[in-house]
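Rather than the whole complex, this shows some of its chains in their spots.
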Amino acid sequence: MKKILLTVLLTALPALAWGGDELPTPLNNAAAINLVQEHANYLWTLVAATLVFFMQAGFAMVEAGFTRAKNSVNIMMKNLMDFSMGSIAFYTIGFGLMFGATNTGWFGTSDFFLSGWSPDGDPWVLAFWMFQCVFAATAATIVSGAMAERTKFTSYLIYSLFLCAFIYPIFGSWAWGSLLNGSGWLEKLGFIDFAGSTVVHSVGGWAALAGAIVLGPRIGKYGPKGEVRAIPGHNIPIAALGVFILWMGWFGFNPGSTTTADKSIAMIFVNTNMSAAAGAILAMITSWAMFKKPDVGMSLNGALAGLVGITAGCANVGPLSSIIIGAIAGVLVVISVVTIDRMHIDDPVGAVSVHGVCGAWGTLAAGLFNMGGTTIKIISTQLIGIGAAFIWAFGVAFILFKVIDLTVGLRVSEKEEMEGLDIGEHGANAYHDFVTTK
Amino acid sequence: MKKILLTVLLTALPALAWGGDELPTPLNNAAAINLVQEHANYLWTLVAATLVFFMQAGFAMVEAGFTRAKNSVNIMMKNLMDFSMGSIAFYTIGFGLMFGATNTGWFGTSDFFLSGWSPDGDPWVLAFWMFQCVFAATAATIVSGAMAERTKFTSYLIYSLFLCAFIYPIFGSWAWGSLLNGSGWLEKLGFIDFAGSTVVHSVGGWAALAGAIVLGPRIGKYGPKGEVRAIPGHNIPIAALGVFILWMGWFGFNPGSTTTADKSIAMIFVNTNMSAAAGAILAMITSWAMFKKPDVGMSLNGALAGLVGITAGCANVGPLSSIIIGAIAGVLVVISVVTIDRMHIDDPVGAVSVHGVCGAWGTLAAGLFNMGGTTIKIISTQLIGIGAAFIWAFGVAFILFKVIDLTVGLRVSEKEEMEGLDIGEHGANAYHDFVTTK
């Protein structure tokens, strides 16, 4: 630690870009200015990555809080492991498929194992990788919620690896292109998805939908006459903490997607905040109108709906548009949760509605509310991207879950589900000293 | 995401402020240097805003942890909504009243709906707005604690909106002036309140006092002979987590108030930390002396007392003074909590003592311990500011709460209070799977 420190302290006029003998000139000063700006870019990209990383804790708290105490250990393990395994999968395979310098037009074919970096080379690829890695893991963790309380742990690990290694990065390459050459087909069409309403959230949400369908509902969720029964969450304070953590993390997710420390991040911050606020308020009002009381689960999901909704357009719509986008997302998420439940698709935390549906809405909204004006072409491109994400993510994930189901098996036994996955899968009790009702 | 990235990567010597044809000169280099510094200012202001935003989670955890399980959902809803509605209120009205470019001398009269910003204009107003918005919401959330466990949710929403739209910004305009022209009357007197011991914390604390008085105490808080009964909190680990979150958030709150990335933030960091540490230690010792055991609630509040206490003077006192300021705040908060309780004003979390009383102390201390020396004029100006905050915030809030009480009603029914607000207001149970004692 010390050597670097002394360099800072002892050099009254340190030579940033010119040598000791060289005098400062406009030209080497210009190089030094660019170097300082680059340092700011590294700083911002990596601080933003830190905030996005922390979203893993937010997802873990939301998912555990909204489900039953007897499955909490399993949820912690899934969230820990999808990030850990996802990091390794994105390092070995995913990043290369998504951003590889050479590519087939459909995915990259180089830069696996971070091979584009060498100790003497430009370290920017490492900063960029770090930011992209926490994004990939976010997509994976979304699925966890929709499949909570009944999925085999081993099967979850397989799926999670596959999403970070293949499903997410291949779609990502279509929309965000490759790092060093060319770009994906959606990008070339002009598809707008600044921070990933579609690339991250819808991809995660539609995979979650496939998982929830293949798994089937939790025991007791739907009555003998098909009536929908509520299975309440067990810890609302930690669920709310999770939402606050996610909201904070989104201040890395959206403005960090600039990967540049410039003035444009200010509007992205404001947009992100306004949409989340409007989403929470409108979801509360909608739930109040539908259920006669302001519902905490819906209000919390409303904030997330607003955040997902503004993710695509955060850099190309204004603050007032952001309020409208978030407000509509807040209404949409309540309607979607109720509708999906009536279709007997059991999504314990509302992940499909929050990430899939509001991700699609946000992607469309990025075209509709574009500050520079909108056109049929813009809208149709957005719709193509939305459709491509659904077909790809739902389709491939559906096949994947079916294959897992037919081989290792996707779902735990009925006995284990009743007892809780904590005992069956992990031999543990999340709340050992408390008397619980089941 | 990609286009910006490529710009960074492909330009070996990017032209920050000069065109492609132009060669670097001392003059355009100077402009470029200033631009990079501005980027750092944006970065710092917005990262600090992120930390201050997260204080909402801290307040939610502290408030829930220090109160009863049966009201936890209500507390989460209040904290989510005061930030969400506060954001919208500060966008539509509050910011204009506080920082409007034109003003009456008592409040601003322009810049509502962020109208001072246009897509082609300077985005600094957006960064500044974001930082100010999280401050406004902090003032609102302080009141929530003092009014916990007995306030109607609808009434809380009305009050919360009013505080972010009017009470906070009007006082704020007196002390922190308007963005583009002139300044408030307290500012002109030389009032020192760098990050808001008075502007944010006392204003919130005195409004909380008004709320607690108008509401009256919780059922069972004071016995038939007037004896004070403890109503213990239900979750000390999350309360402690909340305090750690708030402490971290204060590293955005105080040094972020520079809204500039310069060297002055270092002393503000150290001062903030020392005062919090001293506050926690002295509150522990004081509680130990008074109650024979080191009390966890008092110790945690002592850290917050130290943080509130150093907020006004964090940029104009030294580290040793900060320790003294925090230590006195730590003693003061314990005495204040006990005294307010004896006055039969029921403040479940000690918000009035932490924010009102220690905010006033901190504002006085900013004058007393001023590094450049103190004078009667400095002290009297500080006292004028302290007094003005009390008269304004307590007075207006008292009227507001009385009006709400006489119209929609401020307090829930006795039956609902006994059952818990979670069931009555939200039809929910925060801890569904746990056996609770109520």
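The letters A and B name the chains in turn, as written, and every chain counts its residues from 1.
We take it that a residue touches a chain if its C-beta (ideal position, glycine included) is under 8 Å from a C-beta of that chain, and two chains touch if they have at least 3 such contacts.
Everything numeric in this text was worked out from a predicted model, so none of it was measured.
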A student told that 2 identical chains are shown should find the copy number of the whole complex to be 3
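As a working rule, only the chains that are shown with their structure count from here on.
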In whole angstrom, the CA-centroid distance of chain A from chain B equals 30
Touching chain A in the complex: which residues of chain B? 1-2, 4-5, 7-9, 13-14, 16, 18, 23-26, 29, 32-33, 36, 38-40, 42-43, 46-47, 49-50, 53-54, 56-57, 60-61, 64, 72-73, 75-77, 79-81, 83-85, 87-88, 91, 113-114, 117, 119, 123-124, 126-127, 129-130, 133, 153, 235, 238, 241, 425-435
If you look only at chain A, which of its residues touch chain B in the complex? 26-27, 29-31, 33-34, 36-38, 40-41, 43-44, 47, 51, 68-70, 124, 128, 176-177, 179-180, 183, 187, 194-195, 232-241, 243-245, 247-248, 251-252, 255, 257-267, 269-270, 273-274, 276-278, 280-281, 284, 291-297, 299-300, 303, 318-320, 323, 371, 431, 434-438
